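Following: one structure in structure tokens, then a few remarks.
All protein chains of the complex are present and in place, except for one that has been dropped.
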Amino acid sequence: MTTLHINGEEKTFDAPPDTPLLWVLRDVLGMTGTKFGCGIAQCGACTVHVDGKPVRSCLLPVSAVGDRAVTTIEGIGATDAGARVQKAWLALEVIQCGYCQSGQIMSAAALLASTPHPDDSDINAAMAGNICRCGTYVRIREAIKRAAGEREEAKNG
Amino acid sequence: MAKLDTTRRGVLATGLTGTFLFAFHLPVRAFTEPEEAPDSTQGKFAPNAFIRIDRTGKITLVMPQVEMGQGVYTSIPMIIAEELDADFAQVAFEHAPANEKLYANPMLGVQATGNSNSVRAWWKPLRTAGATAKAMLVEAAAQQWKVDPASCTAANSVVTHTASGRKLAYGQLVDAAAKVAPPKNVTLKDPKDFVLIGRRVKRLDTPNKTDGKVVYGIDAMLPGMKFATIEASPVLGGKVAQVDQAAAMKVPGVEKVIVLDDMVAVVGQHFWAAKKGLEAANVTWNDGANAKVNSAQIWNELRAASRKDGLVAKQRGDAAKALGDGEKVEAAYEMPFLAHATMEPMNCTVQLKPDSCEIWLGTQIMARVQSTAAQLTGLPPEKVIVHNHLLGGGFGRRLEPDMALKAIRVAQHLNGEPVKVVWTREEDLRHDVYRPVYRDVIQASLKDGRIKGWKYKVSGSSVVARWLPPAFTGNHDIDFDTVDSAVDTPYDLPDFRVEVVRCEPPGVTTGFWRGVGPNNNVFAIECFMDELAKKAGKDPVQFRLDHLHGSPRHQAVLKLVAEKSGWGSPLPERVGRGVSVQPSFASYIATVVEAEVDHDGEVRLRRVTCAVDTGIAVNPDTIEAQLQGGLIFGLTAALYGDVPIKHGRVQLSNFNDYRMLRIDQTPPIAVHVVKSAEPPGGIGETGVTAGPPALRNAIFAATGIPLRRMPVDREVLAGRKQA
Partner (left out) sequence: MREWYLGRSHTMRRILIAIAVVVAVIVAAGLWIVTGPGPLAFAQGEKVALSDYKGADPTGVPASLKTASLVERGAWLAKAADCEVCHTAKGGTPYAGGFAFTLPFGTIYSPNITPDKETGIGNWTDAQFLNAVHKGLDDEGQHLYPAMPYASFTRITDADALAIKAYLFSLPPVHADIPDNTLRFPFNQRWLMGVWNLFFAADERFRPDTAQSPQWNRGAYIAEALAHCGECHTPRNLAFALDNRRKFAGEVNAGWRAYNITNDSATGIGAWSDNQLFDYLSSGHAMGHGTAAGPMGEAVDQSFSRMPPEDIHALVAYLRSIPAETSDLPALAPPAPASPKEGVAIADARGKEIYEGACASCHSWTGISAITPYATLTGARAVNDPGGGNVAQAVIAGVHRSSLDGDVAMPSFGAAYSDAEIAAVANYVTARFGARPSNLTAHDVAALRKAVAQPD
């Protein structure tokens, strides 16, 4: 039995230690918000946070997580950066098919948490690992800037 | 002899009047006759197959088209709600069940989503459905108030008697309205009175896509579910040779190894177990007849075919004679196979019991999944229940039922437990139906800066012949898709001939790929227009304008895009602008790509500008988004898309070798939507068609090298290889 801290809750389950976190989330715990796109860390669809850092869960063995905190798309709205990203995503209507967007939102939330005022080069560095087959990149860039701006408004206001 | 009209519109229109659709027995209903709603339960007003209103006023709309990102779950509700005068905040959607009778696409004749025609096809029928339902609600209110319905108005889900100011909400009227006879004729709104259509309405499907709540086919979860993954023969027609079942069974979590003729499945407690089990099974294959197929052979066959005379798809004037008049120019363009690579890999969940089959997936073809599943299982179609989902990308890949059939074949070896079959990305890329390779040969003659004769011959596979055979045979063996934008070109070409040669590649199944036939036609034509312009010593935009007198809407978008893109303004060394114009999917689009080519042949996109006249823009925000996304989809293919074949096998594994454009390579994309009162055109595929020729022409402008093959060959641009 393994126990993980996911979105502030303890989850206990049984899975071989080399099982990537992605499949524990999706198939064992039924948390299907985190997506499978490639399985080789090339698309970013499976991005989760481990202690606040974005990690591709499709390659991360569940045994390597330890007692670090895992946050998934289901829980990211509870963080300040995550909530702002979700809001900006809807305000600018970023999403098309949406399949990549759990990963995009997780990557963007991690970026904002570590870099409150990302410029284009920060956005590239943080987001280029996330493929969007629908091609929502132009709006992703805008939405990240908007989400970053909102904190400013909140602070100033 | 009947006049041939082989445009997509023509053929589809013919289809509607009965030729090939009859063969399918798929009558398209007149929507003024309300259908009996499949679940018209007590306490609901369900005037037809699309609208349900309950006593709380909640309006549920049944979506006859599927949502794969194109925004149709918002634009279709907008169309209905507009005529229904519904409060959009109370509108929710529901996936339609498989029902060809109720939900066949009026333009396709089948329950399918594709061809960028959801809005086009349903524009009239759904407005009528909405208007009819509203008339019934108004009638119900008028009866209650004992007034003339004409003295009442409706807005925001409320009927108002204008004179007395009395009001009744739709929710209060559902029981009475259910008893009202539907009117035979309703008048639709004048577009100037639209309150929803034309507004940037927020999408209905996106909130759940931000917090992980959305459920795609791959997210289906059922009690007692098993997880499986499959490996099908890497060579078309190959058979399983050896499987190390014992090794697979040793993998923790593996429960079963299913060895079929041409496919092996491993079933386990989760996908990871199944995947590791399948790797351990180390499947080997007897490749069969296609073992030696390779790209070179396919190209040789296609090139040979393209030298034959083709069937005439369309002609006017005397192309042969006109080609003798002036300077003759000829070029051949070659397009590669392409994979769809939907972000959600192929998958399907099936629960097969002796007397029923339930299927969970995301598909563009509900009814076909149902009928082919019925065939495979031997069950009557009504015992096959298909649960559709939001699609994690379709792009034409989900116009095929193969993922469902393979999952059923797995389920046939289980004891009634539900099984979710998820393909690895590798399996997804290697077992696609590929956009066909095409070769386009265009000849034209130029005189005094004008095109005289024009002969366009396209050679390639016919997807329609496989996918909808009656539409092929019923059209004299001419695939309307292959020649779509070739016969429909907007340019003034009085002496004109389009031929088509069908040539099926060995060992490869071809399929519809976002942008379909027009991708190829527009690419060839627009590249050739640039080459002609250069020969004629004309600016590419001006040369096009000179040949667009017959199409003012094209002229307008071309002028607009030239202005917005800064066409003609100076550019740095090795930077070029390229333009393309297209008629496809009943939208009028002109695009300018600005790109830089360095000395290594690497291409950097700098800026994309697009002007679009798509008639009435139902949701301008969606149109802009679809063009931005479509352009990226097309530019990705132009830069990287190729599916090499060797030893009968697709030489792709994952995104490491089927490469995608990423955010850091994406330029700013500006989309200018032209206001129009014309009926809406299609939009979902147009950007895909627009990008590649404009990019290729930008490269031509930057380097002087006229690329004639896709994808862009960086070796050629670096001067290390002949074009």
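Order of writing sets the labels: A and B. Residues in every chain begin at 1.
The definition used in the following text is that a residue touches a chain if its C-beta (ideal position, glycine included) is under 8 Å from a C-beta of that chain, and two chains touch if they have at least 3 such contacts.
A quick note: this is a predicted structure, and the numbers were derived from the prediction, not measured.
Of B:P436, B:P583, B:G601 or B:G648, which one is in contact with the hidden chain?
Final answer for the missing-chain contact: B:G601.
Kindly state which of the options A:A41, A:A69, A:L90 or A:A113 is in contact with the chain not pictured.
The single option touching the absent chain is A:A41.
Residue by residue, what part of chain A touches the chain that was omitted?
Against the missing chain, chain A presents residues 18, 40-42, 44, 50, 53, 55-56, 59-61, 64, 121-122, 124-125, 128-129.
Contacts of chain B with the missing chain: which residues?
276, 279, 600-602, 640, 644, 646, 651, 653-654, 656-659, 662, 664-665, 714-715, 718
To be clear about the criterion, only the chains that are shown with their structure count from here on.
Report the inter-chain centroid distance for chain A and chain B in whole angstrom, where each centroid is the mean of the CA atoms.
29
Going by the contact rule set out above, which residues of chain A touch chain B in the complex?
Per the stated touch rule, the residues are 15-16, 19-20, 23-24, 26-28, 30-40, 42-43, 45, 72-74, 76-77, 86, 89-90, 93, 95-102, 105, 123-124, 127-141.
In the complex formed with chain A, which residues of chain B make contact?
67-71, 200, 202-203, 205-207, 209-216, 218-219, 221, 227, 252-253, 269-273, 275, 341-345, 390-395, 422, 424-425, 621-622, 625-626, 628-633, 636, 654-656, 660-664, 666, 668-669
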